[in-house]
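Then we have chain A:
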Amino acid sequence: MSVAAVTAPPAPPAHLAETVAAVLAAHAGREGALLPILHDLQAEFGYVPGESYDAIAAALRLSRAEVAGVVGFYHDFRAAPAARHVIKLCRAEACQAMGGAATQARLERALGMKLGETQGNVTLEAVYCLGLCACAPAAMVGDRLVGRLDDSAIEAIAEEVRA
Partner candidate 1 sequence: MKDLIIPPKGWTKDMGTPERTGKPVHLTIDGVAITVPAGTSVMRAAAEAGITIPKLCATDSLEPIGSCRLCMVEIDGHRGTPASCTTPVTEGMQVHTQTDQLARLRKGVMELYISDHPLDCLTCAANGDCELQDMAGAVGLREVRYQKGENHFEVRANGETNPRYIPKDSSNPYFSYDPAKCIVCMRCVRACEEVQGTFALTIEGRGFDARISTAAPDFLASGCVSCGACVQACPTATLVEKSVEEIGTPERSVVTTCAYCGVGCSFEAQMRGDQLVRMVPWKGGQANRGHSCVKGRFAYGYASHRDRILNPMIREATDQPWREVSWDEALAFTAGRLNAIRETYGRNALGVITSSRCTNEETFLVQKLARAVFGTNNTDTCARVCHSPTGYGLKQTFGTSAGTQNFDSVEKTDLALVIGANPTDGHPVFASRLRKRLRAGAKLIVIDPRRIDLLETPHLGDSWHLPLRPGTNVAVLTAMAHVIVTENLTDQTFIAERCDLDEWADYAEFVRNPDYAPEAVEGLTGVPAGLIREAARAYAAAPNAAIYYGLGVTEHSQGSTTVIAIANLAMMTGNIGREGVGVNPLRGQNNVQGSCDMGSFPHELPGYRHVSDDAARAIFERAWGVTLDPEPGLRIPNMLDAAVGGTFKALYIQGEDILQSDPDTRHVAAGLAAMDCVIVHDLFLNETANHAHVFLPGSSFLEKDGTFTNAERRINPVRRVMAPKARYADWEVTQLLANALGAGWSYTHPREIMAEIAATTPGFANVTYEMLDARGSVQWPCNDDAPEGSPIMHIDGFVRGKGRFIRTAYVPTEERTGPRFPLLLTTGRILSQYNVGAQTRRTENVVWHDQDVLEIHPHDAETRGVKEGDWVRLASRAGETSLRARITDRVSPGVVYTTFHHPDTQANVVTTDNSDWATNCPEYKVTAVQVALSNGPSAWQESYTAQANAARRIEAAE
Partner candidate 2 sequence: MTENKLVRMANQIATFFEIQPSDRAANVAAHINDNWSPPMRAGLLDHVAQGGDGLSPLVLEAAAMIRPARAS
């Protein structure tokens, strides 16, 4: 288990207020709109800026604390942008059954970093099941799914993110 890394929040992005307002407007009237709003903000900024909480709270008639509590609950929402390349390696049982632990070790070695770390332009993190259990081990590189993750696939990933 890892404790969420304490990183200084980034400086607020440009046009934050306008973007937040536009996202909020797009979801006006929708029931329970908080998650869709947070997803949209993360899509815009790569993370959910803390500076947006008050505006979200006001629009949804929530408190700031409620918004923060929701952001903090879900592993997807980031407090700071991830690196340019995000590699998610599946650690769930089906992948383990196909040598997942060894795959993890090889990938860590190829990238020179451990699961859960961000180094340079690469974030390597765990994911628990991508639904690719019959073509395990599996990973996700950016938006691209990779099944049957073997040595050559690992090398290709390392190549890709080094570029």
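On the choice of candidates, all candidates are chains of the complex that A comes from, given by their letters.
Everything that follows uses one rule, which is that a contact is a pair of C-beta atoms (placed from the backbone, for glycine too) under 8 Å apart; a residue touches a chain by one contact, two chains touch by 3 or more; residues count from 1.
None of the values given here were measured: they were computed from a predicted structure.
One candidate from 1 or 2 touches chain A in this complex, that being 1. Those residues of chain A that touch candidate 1 in the complex are listed here as 1, 3-4, 6, 53, 57-58, 61-69, 72-73.
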